[in-house]
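Note that one protein chain is taken out, while the other chains of the complex remain in position.
And then subunit A:
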Amino acid sequence: MSESPGKRPKIGPSDCLCYLQGLGDVRPEDAALQLAQRIQTEEDEAAQADTCSGANQAALNISFRVYYHIVHKYELQDSHFADLFQRLTSEQPTAFLMLQSILLTDHWKRLDAALLEEKCTTAIIEALQRNNPSLMAVLKATNLLVKKFPKLQLLPLKLEHFYHCLQRQTQTGSREETLTLYNHCCKQPERAFSYFRLIVEFWPWTNRNKYYLLSGALNSHSLPDLLAATNQSEEEFFNGLRLSLSYKGLRAASQYPVKSLSNQRSPALLAASVELLLNGSVAEIQNFHSQWFLRIQQREELFELLQANPQIVEFLATEEERSPSDQLRLILIFSMFAREIYATSKLHFFKISTELLTNCSQMETEAQLLIFRFLVDNLGNFAVEDCLDFFHSFVERHRCLESSEFRNTMLGKMPTIINHTAKHFQKVLKADIGVGGHALAQNIKRFFSHLQHLIERDIHSEVYQPKIFALKLLEILNRSLYAEEVAKNAKMCSPQQNQRMGIFLLEHGVFRPKEMAQQLFETLNNPQGFDDALDLTVSLLIQMGHVDSEKCVERCFELCHTSDMDQCSLVSLYAQLAVTKEQAGSKIFDECLKRLTGKLDPFFEDPLQTAKSGGHLFGYLCALDEVVKAGLAVETPLEDLLPLLERILSGILKFLNVANARRQEEAATAASFQDMDESLQLLVSESSFKCDGEEEACRKYLLMSFWLTLKGCCDLATSIGCYQLQTSAKTVNTETLRRCLNINVSVLTLCRHKGAIEAAGLSIGRLTRAITSSLDSCDSGFQMLHDCLERELLTESRQVSTTRRGAGFAIMFLHVLKNDNPRQRLLLHRAVQQILKRLNENQTAETVCLDSNHDRWEALVLHYLCVLVRDTELRPAMSKYYNEILLVAMEHITNPEWTISNAALQLFGANLGKLVGQRQATEFDTRPAWEPSELDYDELGCLLPKACEHMLRCCDRQEVTSSIILFLAFLSKVEHLRTSGGKEPNPLLIRFRRLSWHLLRHKCDQVRQLAATCFVRSHEFRCDLPAALLASAKLAANLEEENFYEGLIYTLTSGVLKLKHEARHVWSAGRLEGFLEALLTALDVTERVRRFKPYTRNVLLELLGQLGSADKAALVESLG
């Protein structure tokens, strides 16, 4: 037994206040010292946190406030924190946490603002350059600093620094901190105007950060003044802004400048909005509605402008049949301005709304959903009775629609409908209205009766959509109306009103809980049912409370004894219901344990015969697991189950490897797929069960029984471990935990069945989370996890099994690390650092070549890193390692051992996705010919300095084409963006430009294509690219070398695509056309291109098509 030391209690605000009240009994110097010690403790804890995000800032704030109160009151020397300002570097983020606290005390007035400004700006720049996670802490402190000292200008911070801060989205809230600081800087007119001009004229409107950074200038300066300092017209500006409504990735960002423009009451914004509502596409209007409309404060003015426009008046008033597109447009505009239209003319409001509601069922589904939303949002303007009738028919019509979005919208609005109806019902009760009130009550009763009939019908459906809709609807109704304690279901909700209406409905028999529960119970007996529907049914039964525990127990035992695996799997559902009663749970536990024990011997003698005669082990295991998870007290100590589980586990693993064991007399390693297949054949052929020609089916049957039993062992072992931690965390038996853990580990490392591996992965994750959330990191139980990772996955001595992408091992690695304490991620950091260190060390070491039944250690650990990199939840913790990980991936992709090189490729691909982000989604039907990228070369150099050097060296040598393609594929997603960095480009950028130019002559066609894209991306579209393209065209006109010629044509094609994409609303159409003509002239396409082969001329034809030169294309085509 080992006793876990209790965690140190947090210093709460009340402690400090109490401490302050007791000052009279302590010398001021001693009080200050004790406070300083508390602060030090808090700082130490913050330093251990992964990204300082978990620091107890409130405790720090209180402590510093009290400390400086004492220092000032008693005129003490600030001896404890005088050196704090010297520690303000990017390497010490906790110092900035303390600075935040100090700035919140009265002591801020005595600080050296200039010194702090220097420290903060330097730390920001350094944090960016070194990709240091301290950035967030520094930003917060700096924002507080300029709030206290608003005249600080922060001149060392340049536009590119703000850009890169926006790119580093590794912590929640970092964007807002960046923009807050940027807004402060933009209060300086010269700075704001300069930034605005640079952003407007040099950045494409498809760059998300353009919108964020434009808003900063617009927050402090008027649009006309800003535009006057640029070459941009107001029209082009808003056309560019409008572009964001066609790109999903830009919508959220576009809200920022819209809000800024609205705050300055920009009439141009309203005019642009009117234009959009009049002539925009339906998609644009929809996005305007969802993204911009709520940010525009002058909605009444906007409505007046619309109302004054004859085009919109005519559109709204027309009685002609509308096209589906016009229907959507009408509904959208009407929904946006429903309030204004209602206030202006109730006649028009009801005329249009009546038309929509009456014809709703004739419209397309999308339009119908909008009408539904409109009605819910305007319930107050319509009679409740009419609304209920509409909702009933609407739900009935769409309950089977195979669209989760549609279904979720209907269900999501249901609380609003319920609350509104209950509110009116309450009025009826209070006013005691006669016939009208009675009529409303009857309407309400009828509506909910309809819903109830729908539920009772559809819970029995074999089709997923109506079934799940009915169950989810029942869940909402029960919680909102029928439960003993009605829950608040929305912000605007009166549980009392809902409960009264619920009582009314219950009294009138609309909902009969007992009968409903019975029907739900009957639906559980569905072996082929949908998992989530069955789980929701169980949840509903527990919520409703009418569980017949005796029937559940009886059903559990029946199912445990069935040979049908689908039926046997239902045990868990009934057990969950049964354990709500302690007596029933105890009965299940005792009986299942007894039966399980009795089944073991025949199972190990003949597993197929035992299973076929109703002897699956996993049914009993599932039942026991539910009892343990419920935390019920049982007579048998839970750890006594472990030998049983270990025996079952060992037996099944032996069964799966029996063929190999007989060949080698003793099983030396985990069973291969072939071993498993042959073993199953042996078990089936030697079984006393008569297969009658169904041997293959029996093998599948037996394999499924095995893996479900392994799953049951893992789940139960984990539940036992969790129970131990919950009930005796301070005195937990580490050996018991170890055995629980090892059961999961055995499946993950010795079994190759995918289902078993995935189940064990989830199970070990649950156990890990319980351990790391209950025990201190210094506890032996926590240390056990480190040892486990080291022993099972990180050493080279252990024999491993060949699995796809290190399947079982990688899954174990992921689930253990992922479920570590997210505040510190101690396991993760230790493991990753260990792997990287060993991979680097092993680069020069020869390793023993294992046989084909074992993976190389390098391959496995590369897969481990891959699963970590891919996981979104782990991104904040992993981002600091991206440079090193990419480096080891690149170094191993040329390994002659295929398993290693393949793992390295997977890792490179995973890392690449994290760095460059996802492809930008648009509203367009087809993929855009040119897609923007937001990762620029400055940032690349900061994030991946070593990796960049490696890529440059490798590509320059041109030794391995696949590596060149891989690296160019990465670089083809890096964009050059002009900022305020100075006239001379980044040296790294120049090197990559030279490299891509050189590779335009490569012998591999795909390299030439990628090099062309990289070359184009390394030149910004406003000035660099046009010049480079002209030079390229001039060179191509006189070139003889065909590979190089084709490479230049690819470059010109990519360049034209980029210009057409990025110059939109920056260059005028005429200017772009003129440039393309100049390009065509420089290219000088004549009959001399006959010197090139047809394939090359086809590439040229594509370019000529982009340039719109039909006559030149005809000339080339005529050459044959």
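Keep this in mind: contacts are C-beta pairs under 8 Å (C-beta built on N, C-alpha and C of every residue); 3 or more make two chains touch, one makes a residue touch a chain; residues count from 1.
Following the convention adopted for this analysis, contacts and distances are computed from a predicted model.
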item: Listed names "Translation initiation factor eIF2B subunit epsilon", "NADH dehydrogenase [ubiquinone] 1 alpha subcomplex subunit 13", "Dynein intermediate chain 2, ciliary" or "tRNA (cytidine(32)-2'-O)-methyltransferase", matching UniProt entry of the absent chain; value: "tRNA (cytidine(32)-2'-O)-methyltransferase"
item: Residue touching the undisplayed chain, where the options are A:A228, A:A308 or A:A1031; value: A:A1031
item: Sole contact to the chain not displayed, among A:K754, A:H998 or A:R1064; value: A:H998
item: Residue among A:R87, A:K148 or A:R197 that touches the chain left out of view; value: A:R197
item: Contact residue for the chain not shown (choose from A:L316, A:M565, A:V634 or A:L836); value: A:M565
item: Contact partner of the left-out chain, one of A:T180, A:S613 or A:T1096; value: A:T1096
item: For subunit A, residues in touch with the removed chain; value: 155, 158, 188, 190-191, 193-194, 197-198, 201-202, 231, 464, 468, 526-534, 565-566, 569, 902, 905-906, 908-910, 912-913, 961-962, 965-966, 968-970, 972, 980, 982-983, 993-994, 997-998, 1001, 1003-1006, 1008-1010, 1022-1023, 1026-1028, 1030-1032, 1034-1035, 1041-1044, 1046, 1092-1096, 1098-1099
